[in-house]
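Of the protein chains in this complex, all but one are displayed in their positions.
As written, the chains take the letters A, B and C, and residue 1 is the first residue of each chain.
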Amino acid sequence: PADLATYCLMLGDDALVLSQRLAEWTSNAPDLEEDIAFANIALDLLGQARLLLARAAAADPTQVPALPAGSPVPDEDRLAFFRDGTALRNVRLAELPNGDFAQTVARVLLFATWRLALFEELARSRDAVLAAVAAKGVKELTYHRDFAGRWFLVLARGTEESRRRLVAGLEALWPYRAELFATHDVERAVAGAGVGVDPADVADTVDAVLDRVLETSGVERPDVPPRAGVLGRAGRDGRHTEALSLLLAEMQSVARAHPLGQW
Amino acid sequence: PADLATYCLMLGDDALVLSQRLAEWTSNAPDLEEDIAFANIALDLLGQARLLLARAAAADPTQVPALPAGSPVPDEDRLAFFRDGTALRNVRLAELPNGDFAQTVARVLLFATWRLALFEELARSRDAVLAAVAAKGVKELTYHRDFAGRWFLVLARGTEESRRRLVAGLEALWPYRAELFATHDVERAVAGAGVGVDPADVADTVDAVLDRVLETSGVERPDVPPRAGVLGRAGRDGRHTEALSLLLAEMQSVARAHPLGQW
Amino acid sequence: MSVAANPVPESLLEERFEATIARKDRIEPRDWMPEAYRRTLVRQVAQHAHSEIIGMQPEGAWIGRAPSLRRKAILLAKVQDEAGHGLYLYSAAETLGVSRDELTELLISGRQKYSSIFNYPTLSYADVGTIGWLVDGAAICNQVPLCRTSFGPYGRAMIRICKEESFHQRQGYELLLTMMRGTAEQRAMVQESVDRFWWPSLMMFGPPDDASPNTARSMAWGVKTHTNDELRQRFVDMTVPQADALGVTLPDPDLAWNEERGSYDFGQPDWDELWAVVAGDGPCNAQRVAHRTRAWSEGAWVREAALAYAARESAGHEA
Partner (left out) sequence: MSVAANPVPESLLEERFEATIARKDRIEPRDWMPEAYRRTLVRQVAQHAHSEIIGMQPEGAWIGRAPSLRRKAILLAKVQDEAGHGLYLYSAAETLGVSRDELTELLISGRQKYSSIFNYPTLSYADVGTIGWLVDGAAICNQVPLCRTSFGPYGRAMIRICKEESFHQRQGYELLLTMMRGTAEQRAMVQESVDRFWWPSLMMFGPPDDASPNTARSMAWGVKTHTNDELRQRFVDMTVPQADALGVTLPDPDLAWNEERGSYDFGQPDWDELWAVVAGDGPCNAQRVAHRTRAWSEGAWVREAALAYAARESAGHEA
């Protein structure tokens, strides 16, 4: 159950943190349609995060931060708002600052393609909750991937400027891609138990989809080495970039100021 | 004593918040000399803030936020890290985002000129602590004003670009200037008691200094109306800009996460 | 039949227009309409659209800090709805022959206005609730009559918008109710927020009738169906019992039930403040327009890329 909880935190934190980043686009997107689309994706991911954090809390209550007696804060919020950065399990790709629109499109493409492949497998999990979350998520993630894929094509074939920015954005993110497919011990354990998915197993599927998008867009696969973690550890072990702690400082500020608050 | 404490919070919060903004320049300034200078000014203001917050706590302990029993957090830190934005008493000029180097130079000039005039009077306060803080501060603020005044001249007479930015920065800040001289009831009370200074009394002094800088630099006094507060209230009443709550979210994040912590 | 050859005389067109208004039927985009009517409508619809878009900022500032995941989802969805309302309304304006780009330029150059309420800052999470309860509440009072407004696309947009606004209003009120059941700090936060937003909410109905020169004509055209003071009274009468249920005090010493009128008496807002805010010197005018301007200009290359791509695609399909 500890492994299952940790695994749910991994998938839940991925969604929570990227949702927070995408929500930053609200009132800042190039036009209303994209403003609405990013909010949609952020909402879908937030919904996934809530289910996964709740599942984590149910699987292993000891991983839920303790609050002063009498605090009415529910488990999903204790996990979201009262953990420090080193306790978050998301991949670093989810937490990087947004960059421009092109970089965000590239991120959503990389992220959704990967997560969609994971969720397609996860829909067959022996854990009924995870299976249901994944089955629902597949539809959402398909939309996210298609939205990003369409914009990827438009930016690649739009103007010189848009292509330049797209390629730069993709190259900035590419070093964080290897981390998506590096199997963590916890992932190996839950995959072995038929509950979770070993991300290495979906690498080929994801690659095939990306290669198709890249080919259609006439964009070359970046040739940049992976970004190292710290002593071989990265996001899945709570070893993040400096950007995460600032993201959390903002996200958690009101909740932490009112540990006994009701909202 | 409640008025004295509130007055100390006003002057202390001015320094605390502007110090926080100036420290944002660290590792971001145009060259090492300015990086060091902004850090110096930030350090001076931080020192003033600490003395003033401590004086506020001594004058009226009821204004110090309560923390869980056993918390070792000293009064100055309770006041700095455990108040919400609507409890902060600083003028809005101190909290605005930095803008570019020119706007920061203009802000330091406006702020230091004003505060220097206040502190020159305050050095004769009947409150020995305030008098001592002010006397020490006069030297520091003279340096801040001179540093900003020198750069004001350089930017005004440097390049077209620097002059354009300087004028724009000054115009962006000018609407917040009226607030510096609007007497708050608390200021009136402490001035009446010979403990504090009525800011309206230093308006002419400050104007004369600024006019001299503007004239030497060949920059016109901006002709823009004052920025309204909310229902006639502004920073001195805790009615701030939206920028302050985000500044505090960052500033208070670690302290709030560890209300029982020792540092 | 050539229109130029057999023009319908303008007097007849005007007669038909007046008759449609009189029947309380709708004017549609293809119908003839007086130029002044069109101008008034463009101004009103555009201003309404701009208000939705600018209105995303004060609440949007708190999405990142929503103190529970449930509230984050609610707030994000609400601000998204505002973008949606902006979309419908810009579309309604487009049927009058003016594009979203043009209107956005008018907004960021300051030649068109938006609701002054959004020039007040949001200072705590309670403001999210208060904006839902008071600001959306006032907006609904203003907008429900507009569902029957004479111009078809505007009226239909308003029907959809009002439905969503009511939902937002209930959510805002529910947030405040929950906070009032929380800690003493939370209750103080709610009261402080209501103190700040009460008077600006009353100002949302515009100046008193005797200082509102356009009201008469707008009412004659069926663009407006109630006077400012009528709507303001309706809002106060609706809100005071809600404030009692919530347990907050509305910051007006003159507020009292008038048995005779069957309505509440209440004080006057500081109209000088309203005029200062309208003139551009409110606490957030400069910030709101600068934000919109930055977002719009930072997105220019994306909009250009989309146009270039579409042009290339359609050229490709033709070839």
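Everything below uses one rule, namely that contacts are C-beta pairs under 8 Å (C-beta built on N, C-alpha and C of every residue); 3 or more make two chains touch, one makes a residue touch a chain.
Given the structure is predicted, the values throughout are model-derived calculations rather than measurements.
By the touch rule given at the top, the unshown chain touches A, B in the complete complex.
The hidden chain makes contact, of the residues B:136, B:157 or B:233, with B:157. Within the complete assembly, B:30 is the residue of B:1, B:30, B:97 or B:225 that touches the hidden chain. Only one of the listed residues, B:9, B:42, B:64 or B:244, touches the absent chain: B:42. In the full complex, chain B contacts the hidden chain through residues 16, 20, 23-24, 26-36, 39-40, 42-43, 46-47, 49-50, 53, 72-74, 76-77, 80-81, 100-102, 153-155, 157-159, 161-162, 165, 250-251, 253-255, 258, 260-263.
Take chain A: the residues that touch the chain left off the picture are 84-86, 172, 175, 225-232, 239-242, 245-246, 249.
Heads up, the rule we're going with is that only the chains that are shown with their structure count from here on.
Distance from the chain B centre to the chain C centre is 37 Å, each centre being the mean of its Cα atoms. If you average the Cα atoms of chain A and of chain B, the two centres end up 41 Å apart. Residue positions of chain C with contacts to 2 or more other chains are 65. In chain B, the residues that reach two or more other chains under the touch definition are 84, 246, 249.
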